[in-house]
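Mind looking over this structure? Questions follow.
Missing here: one protein chain of the complex. Every other protein chain is in place.
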Amino acid sequence: MNTETSHSFAERLLKSRYIWPLAALLLMLIFNLLLDASFLDIHFDNGRFYGNPIDILHRSAPVALLAIGMTVVIATGGIDLSVGAVMAIAGAVCANLLVATDVSLFTVLVAGIASGLLCGLINGALVSYMGIQPIIATLLLMVTGRGIAQLLNDGQIVTFQHAGFSWLGSGTLLGIPVTIWLVLLVFIISQLMLRRTALGLFVEAVGCNSSASRYLGINDRTVKLMAYLLTGFCAALAGIISAADINGSDANNVGLWLELDAILAVVLGGAALSGGRFSIPLSLLGVLIIQTLNTTIMVSGMPSKLNLLIKALAVVLVLLLQSDIFRKQISGLAGKWRHS
Amino acid sequence: MQQEQSEKALFELSNISKQFPGVKALDAVNFRLFPGEVHALLGENGAGKSTLVKIMTGVLPKDSGSIQLQQQEISPSNTAEAQKLGIAPVYQEVNLLPNLSVAHNLFLGREPTRFGCIRWQQMAEDARQLLKRFKLNIDVTESLSHYSVAIQQLVAIARGVAMNAKVLVLDEPTASLDSSEVDTLFDILRQLKSEGIAILFITHFLEQVYQISDRITVLRSGKLIGEYPITDLPRGKLIEAMLGQELQQVTGEQTEATEPAKREPLLTVSNATVPHSVDDVSLTVNKGEAVGMAGLLGSGRTEVCRALFGIDTLKSGEIKIRQQPVTLNQPADAMQQGIALCPEDRKTDGIIGPLSIRENIALALQVQAGWWRYISPEKQRTLANQYIESFHIATPDSEKPIEELSGGNQQKVILARWLAISPQLLILDEPTRGIDIGAHAEIIKLIKSLCDEGMSLLVASSELEELVAFANRVVVMRDHRKVAELQGAELSSQSIMHSIAEV
Amino acid sequence: EIVVGFAQVGSESGWRTNFSNDMREEAKRRGITLKFADSQQQQANQIRAVRTFIAMRVDAIVIAPVVETGWTPILRQAQRSDIPVIILDRNIRADEDLYLTRIASDFVEEGVKAAQWLVENEQDECRVVELQGTVGSTAAIDRGTGFNRVIDKHDNITIVRSQTAEFTRNRGKEVMESFLRAEDPNSICALWAHNDEMALGAIQAIKESGLAPGEDIKVISVDGIPDYFLAMANGLANVTVELDPHLGAPTYDVIQRYLKGDTDIPKLIRTTGDVYTQATAAEEYQKRSQ
């Protein structure tokens, strides 16, 4: 008889911030299982795993990377609308290097990442040193960035053949897509950087009350700059795997409106857009919710024109599920119903 | 007579209880207000005073109990409803809108209109008239954020007073006012009293209680201790009722300001000037010495503090630390030199609301250690618990977000934060705002002992008693300039008051 | 000197860029000043551009419309200012008097041609998956309509899955992957994509799933961009209906004729392209990739 401990465990679970996003994800998976009982099946073939769960993880990689950066920027009280454009730039830089020269893969990747960091630096400088409001500062790069990427590509889709580079987008390692490993790697590194040093605490302090953090001697400008550098880095990486995925750089369409998905993921994870407390694992949970939803829509066979309606309803449902007030109302209603 | 009064109770709360996670903030509390009285609600930090105010004005829902206004059961669910019922609240923290003009803050929701259009000129005129009663002559069309906390507090009070309510609720209205403003306020309260308005008054300044109140209700740890006519409860008994024990140290032994031995100067400021805020100020703080700064509202005390902490940069003049000239461009520079500042406006510049007490205390230390050398949560907790204990911070544990603490306890956390880095020069701007009398004594004691260990102190305060208790020397400011410096035998409340007022 | 204002849709694909470039180069060749306005897929921007062209008093206005409807008011304004308007690339629904001529292909016709190829080459049971263009876009709606019109008459061909991939390569690959997961990959006989970009993405998905695009799954598409010809040459795709991006010459021909006083201009100049298959893909690629 250990009802005591199981009770407290259940209580702790109910209090944890993970429970409701997790519940939403589970609900979605159950719904899928009802549609298709083999939805969660994974099988091993030709040295790699196949199945919807793998696909969901693999397809969520770009948004997951964006969401990691976005989480931190949002925690500082900012926002980055330019990530889609930065993806395009990084992809274009890599594609052009791969096509035009035969520099090493390493150089290509460094150049791609560097372009992302440069974009982050620009955003960060506009926000923290020029004092331009984040949404506008990054909107500038959102508009300009795609233009720059198209300029690099001369308005075409630049395609390339490079086995090593493609491996980043569609290869596997130990049977699992490389993209998943990459997300895992970036996640672990950023988590270590933010939680095993004081950076995370500083980010939260700046996001909660930047005036008070200034009185504490925290250099809020540097903190914000770092956050934008991180999103720049993450966006560049996302751009690289997206380009590697199709062996080409599509400056106009890659990452289009993905910034909204990334922001949505962060919020579904429970973060406040006004800044403050953040959690990267929760944001990644948000990413999984979104990607599962996308996959559900794709495999459900419903007409495409209903996509947005379904997405809207699902998002509202997940948000309500996370709202204490709504849950109280529901349990209140349920109670009344049981009484009558 | 008691009988007769209870029949006429204007406002009555019975059996109010309120539970927060881990804290029973109110436990079956009864409270009555009669027309034409000033009723003081007293208790330690975290006793539940503000919670009671929030419940009676509908900001927080009550767990149980009832509220009656003029024998009618009421249950306001927000401030707007409470105001409609005739209850005008002024909450503890200044809850005004910094982005709006002073006039708009005074009349928000009650703007004078013509054909549905707000008459801005008229409103500004009304605002000027209203503030005249408070002897405040400021530009009412300027946004509120322009003005110091003290002025904001006066504006908040004026807003409450102008509401023409039956019940006026004032939660620590005098926390950052100095004596002349307090006198003005009390004149106004007396007039309201004579008009039959019931006033609830919360404060930690006991002299003020005896100046103005008719009756006292004491809370301790969320429980009602009792309701007394003012005459039945002399100061000693009152303190005993509040703390549950006698307070020996402060009331009795007002420690003599120790004569400063020949000590070497730690901080030397010469001819410091910041445009529009500090005008040619020179001062010295020696090692182990406590220097006070006195002055009227807007005299520039806060601004001197800010300049010394690198928030405002000097346009001319020089700051020397240990005889070495330094440039302070940002707080980090000042912290490097061993300077710490506990700011005046704790809500915007002090607390980091959603973060826990532990993190709020550890932050300054962490900044000093640099972002790379992370102070582990365990170490932070140990540090925090140490201060929670020594400052009697009322909280179930160190993980509670600081914004959920009572005002006074927040102030203690901010003090703890800066003491944790063991600064060489600690600048305190209105350090004991809202701190209860017991903790006040302990903090003064603690700071004195730190001074004895070699820390220097610069205290800007509106409370002259406190300055006299703390300081070896007092600098008097007026119009952003230093006008006097008092020390030794010439140091007393009277002499400070004299130099402040001197024309 | 002739000044022509050109309100282009945007630069959403390589095809569109080629189209814009052709307009530009042809203008330069003929000494015409071209005022180019990119509208980023928004009709409002196009209307703004046309109104600005009118204010600039250009000699002729060329519109490659984003949508078919919504042109009447601005065309009336152009007419009032006596500026001829030529509609390029797409159809519009407005009174014929309001514009000089249309030089356009017929999206429905393209869908029909694509379907006809399939009907001719597939007599057995054939399950088709469809990658639609952006929801609501004319190209997607009409190509789908044309294709369906033909296969509806043939019971052996059915569309089993259909989902938008927004005309892009990345989404094309992603959606195709999900099709391959949701259906038994070996049961799919053909892929019908509303443009080449999506088809190219899908081809990669098919390859990665271990099947042979072009063999196991036939690939049918529209546009005829160089990359797709290369894919056909390599046997990875089967057929495309070309959409000719070289619209500059016919456009300026019409304008110059009109400005010289020639009013005998047909209201519709058709440019629906030909069907290309693997047979000629290699040489076509040579021609196009220069």
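Details
We call the chains A, B and C, going by the order they appear; numbering starts again at 1 in every chain.
Keep in mind that, in the parts below, a residue touches a chain if its C-beta (ideal position, glycine included) is under 8 Å from a C-beta of that chain, and two chains touch if they have at least 3 such contacts.
As a convention for this text, contacts and distances are computed from a predicted model.
This figure omits one chain of the complex; the name its UniProt record holds, of "Sugar ABC transporter permease YjfF", "Na+/H+ antiporter subunit E", "Formate C-acetyltransferase" or "Phosphoribosylformylglycinamidine synthase subunit PurS", is "Sugar ABC transporter permease YjfF".
Interchain touches from the omitted chain, evaluated on the whole complex, reach A, B, C. Residue-wise, the contact with the chain that is not shown comes from A:Ala272, picked out of A:Leu27, A:Leu105, A:Met193 or A:Ala272. By the touch definition given at the top, chain A reaches the unshown chain through residues 81, 130-136, 139-144, 146-148, 150-151, 155, 260, 263-264, 267-268, 272-273, 305-313, 315-316, 319-320, 323, 325-326.
Interface residues of chain C with the unshown chain, by the touch rule above, are 5, 8, 10-11, 17, 20, 24, 33-38, 40-45, 47-49, 51-53, 55-57, 67-73, 76-77, 81, 93, 134-138, 141. Mapped onto chain B, the interface with the missing chain covers residues 59, 78-80, 82-83, 89, 91, 95-100, 104-105, 108-109, 111, 113, 116-118, 141, 143, 159.
Heads up, the rule we're going with is that only the chains that are shown with their structure count from here on.
Shared contact partners of chain A and chain C do not exist in this assembly.
The central chain of the assembly on a C-alpha centroid basis is A.
Distance between chain centres (mean CA atoms), chain A to chain C: 33 Å.
Work out the mean CA point of chain A and of chain B, and you get 44 Å between them. Remark: chain B and chain C have CA centroids separated by 71 Å (rounded to whole angstrom). Of all the residues in chain B, the ones that touch chain A in their complex are 309, 311, 330-332, 334-335, 341, 343, 348-355, 359, 363-364, 366-375, 417. Those residues of chain A that touch chain B in the complex are listed here as 196-199, 201-202, 204-205, 208-209, 211-219, 276-277. Across the complex, chain C is touched by residues 36, 45-46, 50-52, 55, 59, 150, 154-157, 159, 170, 242, 245-248, 250, 252-254, 256, 295, 297-299, 301, 303-305, 307 of chain A.
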